[in-house]
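Note that one protein chain is taken out, while the other chains of the complex remain in position.
For chain A:
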Amino acid sequence: MHRFAKPSVFLKFTAPILPWLSALTVILIAAGLYFSLIGSPVDYQQGHTVRIMYIHVPAAWMGLFCYVGMAICGAMSLIWKHPLADICARATAPVGATFTALCLITGSLWGEPMWGTWWVWDARLTSMLILLFLYLGYMALVNAFDDPERGSKAGSALALVGAVNVPIVKFSVDWWNTLHQPASIVRMDGPAVDPSMQVPLALMILGFTCYYFVVLILRVRLELNERRIRALHLSGMFEDPETPASANEQAYEAGHNAEAKQ
């Protein structure tokens, strides 16, 4: 585990994986979309609206998955102080927040025809909304410090504290009996969904998960490259003795320093 925590190893290790993973994501989502939109039967009660499920459920899964990932990264960065764990957590937050928002939006689109309402203050919906707030709080917190490392550390602590919400989201439908249907996929006596719907759902869930890893790798690489550029700038590598650094840049640096001193 520690071996992979070095940025250079991460870059070397993920470079060959990325194209394959991207291809796999495209195939999974394309197949999933085909089966969920065309290849699967219409629900006998819900009609075509049931197809919202194929986006809604994977999005909900990803919202939770990303939060757990973020909390684990937070724990790793607190325990072993790996900078890569910080970067992973930072890179995960916006993705998870987007999936959570997507889940809430598709849920309300689904709820309107099914329950006759866009929103109910049901335990599952409310805890999912809290999840979104936690993501937003995390993102606001990590960006609120002048020192990015300090932001990451504070964020790690918040990610861990907020993790209490994850089991609440998962079990809310079992603990409180309200409009939202009970768990139908992950449960003790096997899934309660017909195989014809289970297959496209599984494809979509796998596709979304792969998509997350592709985006994660891309975002981590971007961040590493940005850091490298910043480090090179600071060390003066880019400064050509013939042509002095542009006035703009100097002004920016001066402004930045003044800001940091305040």
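Just so it is clear, contacts are C-beta pairs under 8 Å (C-beta built on N, C-alpha and C of every residue); 3 or more make two chains touch, one makes a residue touch a chain; residues count from 1.
Note that contacts and distances are computed from a predicted model.
S.K.: When one chain of this assembly is omitted, its UniProt record names it as which of these: "Branched-chain amino acid ABC transporter permease", "Aspartate carbamoyltransferase", "GMC family oxidoreductase" or "Heme exporter protein B"?
M.R.: Matching "Branched-chain amino acid ABC transporter permease", "Aspartate carbamoyltransferase", "GMC family oxidoreductase" or "Heme exporter protein B" to the record, the invisible chain is "Heme exporter protein B".
S.K.: Of A:A30, A:A157 or A:L232, which one is in contact with the hidden chain?
M.R.: Considering all chains, including the one not shown, the answer is A:A157.
S.K.: Hey, which of A:W115, A:F145, A:F171 or A:F213 is the one touching the hidden chain?
M.R.: Touches the omitted chain: A:F145.
S.K.: For chain A, which residues lie in contact with the unshown chain of the complex?
M.R.: Looking at chain A, the ones touching the missing chain are residues 78, 126, 130, 133-134, 136-137, 140-141, 144-146, 150-151, 153-154, 157-158, 160-162, 165.
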